[in-house]
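The complex appears here without one of its protein chains, the remainder shown in place.
This part shows chain A:
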Amino acid sequence: MTYDAGHFDVIVIGAGHAGVEAANAAAKRGAKTLMLTLNLDMIAFMPCNPSIGGPAKGVVVREVDALGGLMGKVIDQTYIQMRMLNTGKGPAVRALRAQADKPLYIQAMKQYLENVENLTLRQGMVERLIVEDGECKGVITETKAAYYAKSIIITTGTFMRGRVIIGDLSYESGPNNQRASVKLSEHLEELGFDLVRFKTGTPPRVNSHTVDYSKTEIQPGDENPSHFSYETVDAIVDQIPCWLTYTNEQTHQIIDDNLGLSAMYSGMIKGTGPRYCPSIEDKVVRFHDKPRHQIFLEPEGRNTEEVYVQGLSTSLPEYVQRDMLRSIPGLEEAEIMRAGYAIEYDAVVPTQLWPTLEVKNIPGLFTAGQLNGTSGYEEAAGQGIMAGINAAARALEKESLILDRSQAYIGVLIDDLVTKGTNEPYRLLTSRAEYRLLLRHDNADMRLTAIGYQLGLISEERYDRFVEKQEQVDVEKKRLAKVTIKPSEALTTAMQDIGATPLKEPTKALDLMKRPEINYAFIETLVEPTDLSEAVKEQVEIQIKYQGYIEKSNQQVDRMKKMESKLIPSNIDYDAIGGIATEAKEKLKKVRPLSVGQASRISGVNPADVSILLVYIEQGNIAKVD
C-alpha cells in the first residue's frame, strides 16, 4: 500500500509559525529534517492579524531570535511598520510590535528555509503516524508516501478537524479555506490522545480603496524603528501607517438585533474561545455599557489593498458584517474582500506532554504550536523552536533543553501548558511571568545566546559579538562605579534643567545614575566619552538603575530553583505514598512532574502534599547517609 519515501532524523508536520522554527532548529542542530506542509505557498502564513510582537509576545520573538530562530529575522526584513510600545513604562514591559506584510513574510520565510542545510521541504498531507513498539517512527501521507524518522513533530495549528462558521454557514476547513486535517485528528484519538475543542475567530478584511481614512486617526510607526533580531542592521525606511476608528451605538444596535444569528450565540459553536480575544458580539454583550470599541485598520501588506479590521472579530452572517462595518466612521462605503469567521478545531490537552514537548505516552512524537492549545504566532514559534531542538536531541542523542520560568517567557509558556493545562486558547501575558523584570526584551540575548550557541543554532561570529557586548557592559559598569562626579555650577544648572535636585557631595557616577531623573545620556556628558553602542548603553543603564528590583527578583528565583532542583524519580509510584491526598495523586499521576517545584505548581496539589512528596523522595538519599 505505502511506499518508502525516505528516511530522516526529524519530520515536522506543518509549516506554520511553529513548524518553520522547529524545522530550522532541528536542521541547524544537524538533524536531517523533512518539513511536510499542505501547501508550500502558505509557509508561515498569518491567518489572523497582520502583526508580530507586542507585550510578552515581542519578548518571545527576541528569545526565539537569541536561540537562533527565524521569526525576528524575517519580520525585520518585511515589516511595514514598527512600534515600540510602553515606552513610558519600565524596561521590563517595553515591547516591540511590527505590522507585517503577510505575502512578503511568506516569501521571505520560504526562501530562507529553502536555503537551510539538512532541510527538505515537501508538500503533502499526513494522515497517519507509524507507531511501533509504542514509539513514533514515521508518518504516512494521503499519497501513501511513508517517511521514517527518529523524531516526529506535529505542528498542525487549527487545521485539526477545523470547521469554519459564518452565521449559519458551517463547513469543514482549515483557516482561510485551506483543507482541514481530519484523518490525522481521528488517528490521534485512536492513539489515545486527549483532545479538546477550541474556537477562535478573525474579522473581515475590506478594500483599502473603499475606506475613507479622513474620518480616522493615523497611527504611524516609530521614526527610528527598533528591530527584533540581534542580527538586523538595516531599517526599512518607508513605513505604512495604520488607522484608528470606533464602533458606535448604531454598530452595537445592529449586533444586538442580530445576536441570534451569530454562530457564537446560536449554539453552533461548541468550542471554548479565548477571553482575551473576544468577538465583537462578545464585547457588546459582556460590556454593554461601553459606548464604543476601538477598531484598528491594518494593511495586510505593501502590495495588496486588503485591510484587516482589528477589533471586529465575528461569526455573524456576511450581510450583518457588512451592515456593521458601514455603521463605522470611515467604513461607510467599505467593501468586504473576505468575511470574518469563527473557526473550531481540535487541540491536544497539553498536560500530555513533557516539558520537552515530547508526548509522554508516545516517545519520539512531539507537538507544538496552536495544536497545544495556545493562540498567537509568537507562542507557536516559541514552542516550535523548543520542539525542534528537543526532537533533534532525541534523534542525534544530544542533550535536550528545558527553559525554566526565570530564563524565558518561552519557559513560562511551556511550563504553564504542561503543568497546568489550559481551559481556553492560551495567550502569553506579562502577568503570567513571576520574574518579568528578568525576562526583558532588552536582555533576551544575555539570557539565551550562549544556549543557542551551545546548541549550534548561533553562529560563531554572532556569539563573539555577543560576548564582546557583554564584556563592554561589565567594563562600563565598573568604570562608572569608579568615576566620581563633583558638584559644580555647570552641573547644578544642568541638573536643575532636568528637574533634578543638584548634587551636593562628590558622588560616584554609578550612584548618580540610580536617581530616577538621571539617565545614561546625562551621565555621558559628565564622564570621558565612549564609543559604545546604544544597546550597550541601554544595558548599563537598566542594570544600574533597577539593580534593587533585579536583586529582589533574583532572590525569588533562587528560592524557586531550590525546589526545581529536587528531581522526582521517573519510576515514582504515587499510589505507594500514603499521605498524599487522592486528588493530588490523580493530578501527579497525570502530569508526572519532573521536579518538586513543578509539582507544587499543579493546581490541586497543596503544600502538605508537596512536603510529603519531598520526604518520600529524600528517603533514598537518607539511606545513603546512614
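A few comments on the model shown:
Following the convention adopted for this analysis, contacts are C-beta pairs under 8 Å (C-beta built on N, C-alpha and C of every residue); 3 or more make two chains touch, one makes a residue touch a chain; residues count from 1.
The criterion applied here is as follows: contacts and distances are computed from a predicted model.
Comparing "Phosphate transport system permease protein", "Sarcosine oxidase subunit gamma", "3-isopropylmalate dehydratase large subunit" or "tRNA modification GTPase MnmE" against the UniProt entry of the hidden chain yields the protein name "tRNA modification GTPase MnmE".
Contact with the chain not shown here comes from a single listed residue; of A:Leu119, A:Cys277, A:Ala387 or A:Val473, that residue is A:Cys277. When the omitted chain is restored, the residue from A:Ala5, A:Met71, A:Ala95 or A:Met560 that touches it is A:Ala95. Summary of contacts with the chain left out: across A:Asp41, A:Glu189, A:Glu517 or A:Glu534, the touching residue is A:Glu517. Taking the complete complex into account, residues 48-49, 55-56, 85-86, 88-93, 95, 203, 275-279, 282-283, 286-287, 290, 293-294, 296, 310-311, 313, 429-432, 434, 437, 516-517, 546, 549, 552-553, 562, 577-579, 603, 607-608, 611-612, 614-616, 618-619, 622-623, 625-626 of chain A touch the chain not shown.
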